[in-house]
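One chain of protein is taken out of this complex; the other chains stay put.
Letters are used for the chains, namely A and B, taken in the order the chains are written, and counting of residues starts over at 1 for each.
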Amino acid sequence: MSASATAGNMPAPKAKVGSMEKQRRMALWASYIALTFFVIIFLIPPFYMIITSLKTSAEISAQAGNPWIVQNPTFDNYWELMTNAAFQRYFINSVWVTAVTVTLSMTIAILAAFSLSRMGFKGSQVLSTGVFLTYLVPPSLLFIPLFQILGWLGLINSTWALVLLFPTLAVPFCTWIMIGYFSSIPKELDEAALIDGASYPQILIQIFIPVALPGIIAATIFAFTVAWGAFLYPLAYLYSADQATLTVGIVRELIKGDVFAWGMIMAACAMAAAPPIIIYTFLMDYYIAGLTAGATKG
Amino acid sequence: MANVSIRKVVKAYEGDVQAVKGIDLEIIDHEFVVLVGPSGCGKSTTLRMIAGLEEITAGEIWIGGDVVNDVPPRDRDIAMVFQNYALYPHMSVFDNMAFGLKLRKFPKEEIKRRVDEAATMLDIQMLLDRKPKALSGGQRQRVAMGRAVVRNPKVFLFDEPLSNLDAKLRVQMRTEIKKLHQLVPTTTVYVTHDQIEAMTLADRVVVMNHGVIEQVGAPQELYHHPATRFVAGFIGSPAMNFLPCQVVDDGGLKVQLADGTKMAIPAARVDRYGPYKGKKMTLGIRPEHMTETHDSEKPGVQIMNAKVDVVEPMGMETLVHHFVDGVAVCSRIDPNVHTGPGEILPLAIDMNNMHLIEDATNRVV
Partner (left out) sequence: MADGSTMVVGAPAATSPGPRQAGSMKQLARRRSLAALALCSPLILLIVCLKIYPTFYAVFLSMLDRKMNNFVGFDNFAFMISRPSFQLVIFQSVLFAVTAVILKAFLGFVLAHLMHNIRGRNERVWRGLLLVPWVIPLSLSTLTWWWLFDPSYSAFNWTLNMLGFEDIAFLGTVWNARLSVIAVNVWFGAPFFMIMYLAALKSVPEQLYEAASIDGATAVQRLFFITIPMMRNIILITVLYSLIVTFADFDIVRILTNGGPQDGTHLFATYAFVVGIQSGNIPRGATVSLFMFPILAALAFFVLRDVMKRNKEMA
């Protein structure tokens, strides 16, 4: 290590550089191998989901040969589902509940975040904290009192119940994300707009929303994820098949019948998982940035 | 184009912080006024009250003959340039400059004409399609100025517009701002903490400290005739040296330092300083008035031997730090004079440029 060693023999440090390089390359390869291992483990269920979805019930029940491969791949399960009125119903229910939830949640969150980060009123600090706290209240804590409340409102077994309840799951975190993004917009920007002649609504629509677009994308994805994947509320409050969303429809309705409908069940899972996967494929970076922005600050 | 007048304006933040403590200032049409002062003295607050971004706690602000206290910023017909430029990041340069006009529903052709004109003036025509992110600091600064110019407002407000630029660009942009004002002589209020910027740009400089105005005057006037100890110390770089002293009559009026050194007061000032005999005073003398000795000295020049502590060659001049009567003092000498730490250097003190500050009031007498 000491400098005196280098005085006599020049090649020594060179060899050291070479070994460091080698070490680094080894570490890189080790990382790749380990990552490959984890990716394989992680992808077993989705892989098996797709494999099974391509099998016929006959092939599944025969139990002949390797279950990890398909002998006679077929899209029949997918076709059948697509023409199945019940499945179409679940899909439509999920789509409309999710669309309304996202719109509602984002509207509430953006308005509140704008107010909390820019306008302020007595107690706005308390409200911000309160919003964060409610984010920490899990759905499984309140589903029983909510069951009673929905009963009074006559919303049991109606997808409207979900439209009412899903925002409670999405809004707190969406507001939290949006407050973060809005606060990072320099104060001078709205002041410049104010001087340029913009009103508060104009500042929100023409400056804040476009500038905080990455945050809006992140929050929208969050709201989407919550609404699309929710299981407890639809399971608890929607008991008839025609009101079911995808998750409940698949888990509760499809499983009932023939045991050998697994091909179809897995096809349904794959189709229901496709929208989030597509969205994440394109917008993952925004979502991750939004999730981690608050956490890594400071 | 308009006058701006600030009358007994007070700004108090909650928690009883008085950022501005009742200031008066008349700014006449076409004038370029610079507010200067140390950090936290209330410059920005004053500017932002003119802009309408801060409410005025008490007093009145007039722009062009109207009280604007309750007028929102957009109706005050002012434009502001911010330190961090505050360009809309999602809009092109053109849209940034056009935004205010669009909101005011100007016709498309008029907007285009004005933006092009301003862009030509500021030499940013080729940047009009770019987003702010793709601009250099100086270019952003120009766009921010362009955004102000296109509106053709009654008043320009600048809040430390150059402090985010590197030293070289700052000097260049300073000149550009001056040129711009010559081209478009709009009433301008300009905030900076850099006194050189203040001196070079201003028609009149307003020196603020702790929420009050210390002095208003032309740059040269502030330099030669500071009204208070604060202004005397703030204007000029390196700062004026202050030495505690007394005025004594010892066969002619003299200032006597604490260690007993006496220096004659020039005849022209005897009447002025006579009344302060015996009071606690401070002698103020600028480094440029403490120089190396020449063969022939003017009347009113005192010679003093200084033991050099630190030498700082600056190129066109050399700063010498030494102690007088235990107080650290800086002098400015010819770079050709050779000296080094520990050496004795005879210095000529030009008492014709001395200032005398009364300690009780901190005013220059």
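Assume contacts are C-beta pairs under 8 Å (C-beta built on N, C-alpha and C of every residue); 3 or more make two chains touch, one makes a residue touch a chain.
All of these numbers come straight from a predicted model, not from anything done at the bench.
Asker: From the list A:V97, A:L162 or A:A272, which touches the chain that is not on show?
Answerer: Of the listed residues, the one touching the omitted chain is A:A272.
Asker: Tell me which residue among B:D70, B:E109, B:D250 or B:D271 touches the hidden chain in the full complex.
Answerer: B:D70
Asker: Would you mind spotting which of B:F32, B:F99 or B:F230 touches the chain that isn't drawn?
Answerer: B:F230
Asker: Residues of subunit A in contact with the chain that isn't shown?
Answerer: These residues touch the chain not displayed: 27-28, 31-32, 34-35, 38-39, 41-46, 48-49, 52, 60, 63, 66-68, 107-109, 111-112, 114-116, 119-122, 124, 127, 129-134, 136-149, 164-165, 167-168, 171-172, 175, 200, 228-229, 231-232, 235-236, 246-248, 250-251, 255, 262, 265-266, 269, 272-273, 276-277, 280-281, 284-285, 288, 291-292, 295-298.
Methods note: only the chains that are shown with their structure count from here on.
Asker: Which residues of subunit B touch subunit A in their complex?
Answerer: 51-53, 72-74, 76, 78-80, 82-84, 86-90, 99-100, 103-104, 147, 151
Asker: Quick one: which bits of subunit A touch subunit B in the complex? Just the residue numbers, please.
Answerer: It is residues 186, 188-189, 191-199, 202, 206-207, 210-211, 213 of subunit A that touch subunit B.
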